[in-house]
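Missing here is one protein chain; the remaining ones are kept as they sit in the complex.
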Amino acid sequence: MKFTTKLRIAGAAAFITTGILTQTAYAQEETIKVGVLHSLSGTMAISETTLKDTMLMLIEQQNAKGGLLGKQLEAVVVDPASDWPLFAEKARELMTVQNVDVMFGCWTSVSRKSVLPVIEELNGLLFYPVQYEGEESSKNVFYTGAAPNQQAIPATDYFLEELGVEKFALLGTDYVYPRTTNKILEQYLKDKGIAEADIFVNYTPFGHSDWSKIVADVVALGADGKKVGVISTINGDANIGFYKELAAAGISADDIPVVAFSVGEEELSGLDTTNLVGHLAAWNYFQSADAPVNAEFIKEWKAFAGEERVTNDPMEAHYIGFNMWVNAVEAAGTTDVDAVRTAMYGQKFPNLTGSEAEMLPNHHLTKPVLIGEIQEDGQFDIVSQTEPVPGDAWTDFLPESAVLESDWKELACGMYNTETKTCVQLNSNY
Amino acid sequence: MLRIILFVFAALTAFAPAKAQDADLNALLETYRANIEKPSRTTIGPVLEDLVDSQLPAVPVFLEKWREKEVWQRESDGRFFFVEDATDGKVMLIDVDSGAEAGLADKNDLDNLKPNSGVRGVIAGALVQFQLSDPDPERRLQALTALERDPEASHLSILRGAIESESDPAIKARKERLQRLLTIQFGSDQANRVAAIESFAGDPGVDARAALNPLLATRVEVFDAVPEGLNVARLLTPGSDIEPQSAYQMLVDAGKARPVVPMADRKQALIDNIENGMVAGTPVAELVTQAARDRAYLALAADGSVPPLVTPDEQRSAVANHVFAEIYAEKDPVLTTAARETLANISGTVGLYQFVDLALDGLSLASIYFLAAIGLAITFGVMGVINMAHGEFIMIGAYTGYVVQQFIPNYTVSIIVALPLAFTVAFLAGVALERLVIRYLAHRPLETLLATFGISIALQQIAKNIFGTQARPLTSPSWLDGAWVLNDVVSISYIRIAIFVLALAFLGLLLFILNRTRLGLEVRAVTQNPRMASSMGINPDRINMLTFGLGSGIAGIAGVAIGLFAKVTSELGSGYIVQSFMTVVVGGVGNIWGTLAGAGMIGSLQKVIEFFNPSNTLAAQTYMIIFIIIFIQFRPKGIIALKGRAAGD
């Protein structure tokens, strides 16, 4: 009697084991596999699902062009479910079980930091498409989003010079990107002669919805007669409540301008922007960018994903990153990570705003900085556009980072101390 | 033809000084083309001055259009035009000077000038003098707004001149107030300025404080003796008013003391003095503590090969021998005293209003919590059932609102339709849940919790599959836009007022249903003793079903309300569920007044904690929950405890 029970359990165990075996078996080399590591459920799905769709579209287009190295590309989509440890687990699975040649993925910095040890251990390749706080350079990651000097610093300059802002409210969601960005900005503003008392910093949890008090606090900042500006690193759907409260309080962009680093076309599609006209966002790409290649991209995207869909900055980052990877693989003639990595340096590809992106030896891109004013239709009116700015892994505005440099081509080091002339560490900081 | 004219003008500008320049706006613009194409707040000032000084009649119109982003530039020759829509996708060019039509053009050959908001502000400032006495009150208001944003000394006399002729009393009052504000900043007569300052006593306006505070701007300076002839705000005592370290640093900066050798320099000095693996007689390998390094450094300093350290004693005495003082930038003590006293007066008023504002915020948050939790309180109270899917009924309500707006574009009508519809949809969903699942788990409350949790994650994912992961817009009608503003400190958005009214209405409705109707009687009977109620001919099954539907329906309405002021996503409800539970538990289960008390307490408490810790909302939430945990220790059954079946034991 007990024996039968055992038998049943053993049967179940055998079932599971066969499952594993069949999984490991089909790692064959007819296709080039591209891992897509974006959350499709949980809190980050709101942003990341779009990027998964973008990757599927890019891969489909590449296959229509005849694939790569004579092989077809195959997308392997997994769902890390906005659960950070799961990112590490899925990344390992993609690399060792599915044997993908490259991964495109992650959105939040935590998820990237979760994946870092795994890809560095297994020598994988990840393209990370989102603007981030910098202070990191991994041999195995190409950062196709903006570093702080490609988004936050130029936007702050715009506030200082063009709008004459003298007092800053740095509002952010409480996680690493806003924290580090604000730390850099605080130092930058102090260097620019803004007193510490004129910098107001506030952090709110993810998905915060009760903004009346904070908006009132910002208004009250104007009491000493200085022009107030808000630099917002508020993430995701919390923005909707924030902007609704801002609109309700009747704060005009001419009184207190708000520049956001995490609000793009996608986020604005969730609200009515008539009362937000004139507030700003800083990105490296806007859907409204006037370039033929952009018009083409938007057309293809709408045909692929639906007429009501919009394009945004991280999508452009994936667009550049994917095409550069394709070109690098063709240049290297193989998908081997180290060969592709070497071929990536100096790769040039036209971006969607009319200039050209170049991959630097510090794994960052050159990107133009665009500042746009929100319009009634939820799009941005570009009011400022710079020449492409080279991305800087280690910021120049914090003393401990200013001495660091990343150069994987000449120095073969992502964290090189220019004072002591030594490589601090080869693995990245996680 | 045009070229010739241009050439003639160019010749005129070159040869004829003064007046000839003013002949045509186009020519004037041509000279500043580069600045106008790519304007910047910092460089546009002189251009605008010249434009205004030219006194050309077309300048104000041009500036207005420019500010409104309605000026276009022809790519071929860089000339500026206004445009009007014409047929065949072409546009009609309008000359900026004469206002005459200047031929059709293709939009692709034109660039729209888009001055950024900094430039627009400067343009608005330049327009003030034209608009302040304009017959159109709209324009006068525009000018006043521009003035309020960015006043300059030159505006004061213009403004004074424009007060007498003002016919609209409201605008006149605003002009007068602005005149007083400008007098504070730019007035030349001391008595006038003091009078203006004192006139703002008790005025909570941000603009008043914004005018007064700059008068009180101070800088910290160091002196050898107590300064005289300066407008001293206060003397600083090192140690209490100013950090001794920074005080000493000030002395160093002023050249009155030796600089402290920074740690990095000290380390570098040691490295520079390594000889044969020794620093001043100490082997390098022994310099493994800061103390050892300090000893080595002192030994080096004794040789005179490195600058000696500044001892703490030396620092102390240097600091003690000097006077540190805050000095007003404004030299006139009469003005600063008046400003200080008026500000002190204002801050009392502001404090009072801040309290009022905080109370309003708390009330608003409480009403949102109340709406979100009341449905839960009813089902929990009557049936002893924990509905983890309650948050998803809120979500269903919000999505119903969104769907209704897709079909009814008029926001007012759509909200009127959405509220009952959200109630109905959520009511039906609630009844379905009760019929299909909950009644089978009637005596297992903890298992209901798990089953409804399952429903909750399934519903969330289904919503995601249907509506996508993106947030969906739920827009309030325009009459709910904006805020009720008492003054610059106290204001509350209409949408929050509406939610408050909605919460009150439901409080009233529920009280009515429970206390005045047959259904209410039966519900109360079932709540207190289901068996007895059953034997009195009440069908508890039916009551449970209706109660559950009612609770869910209210959640649906709460969803519409929450969606209006926050976001509509599939996770909308889960953000409120824990909060709602706590509201119910703190308030006391099964009692509407209890939920009201719970919501009131949690809402106001959260705001009070936020008030004390404004830069960290997370901390406020953490402390609030800790408070709740402790509170429940003392009142385990909530603020208003109930007896009967709902009371548990």
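Note that the chains are named A and B in the order they appear, and that numbering of residues resets to 1 at the start of each chain.
Basically, a residue touches a chain if its C-beta (ideal position, glycine included) is under 8 Å from a C-beta of that chain, and two chains touch if they have at least 3 such contacts.
Rule of thumb we're sticking to: contacts and distances are computed from a predicted model.
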item	value
Undisplayed chain, where the name is taken from the UniProt record, one of "Acetone carboxylase gamma subunit", "Acyl-CoA dehydrogenase family protein", "Molybdopterin-dependent oxidoreductase" or "Urea ABC transporter permease subunit UrtC"	"Urea ABC transporter permease subunit UrtC"
Displayed partners of the chain not shown (whole complex)	A, B
Contact with the hidden chain (one of A:50, A:131 or A:180)	A:180
Options B:299, B:359 or B:619, residue touching the unrepresented chain	B:619
In subunit A, positions touching the absent partner	1-2, 4-6, 8-9, 13, 16-17, 19-21, 23-24, 40-41, 76-81, 83-86, 88-90, 92-93, 96-97, 109-110, 113-114, 116-118, 121, 133, 135, 174-176, 179-180, 182-183, 203, 205-206, 400, 417, 420, 422, 424-425, 427, 429-430
Residue ranges of subunit B at the interface with the undisplayed chain	267, 270-271, 274, 284-285, 287-290, 293, 380, 384, 386, 388, 437, 440-441, 444-447, 449-451, 453-462, 464-465, 574, 578, 581-582, 585, 616, 618-619, 621-622, 625-626, 628-630, 632-634, 636-637, 648-649
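Quick note on the criterion: only the chains that are shown with their structure count from here on.
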item	value
Centre-of-Cα separation between subunit B and subunit A, whole angstrom	26
Residue ranges of subunit B touching subunit A (in the complex, touch as defined)	40-42, 114, 116-121, 149, 206, 209-214, 357-358, 361, 364-365, 368, 461, 464, 468-473, 475, 481-483, 485, 488-489, 491-496, 562, 565-569, 571, 575, 607, 610-611, 614-618, 621
Residues of subunit A that touch subunit B when the two form their complex	40-41, 43, 45-46, 49, 158, 161-164, 174, 200-205, 207-210, 212-214, 216-217, 219-220, 222-226, 237, 240-241, 244-245, 247-250, 253-255, 257, 266-267, 269-272, 275, 278, 371, 373, 381-384
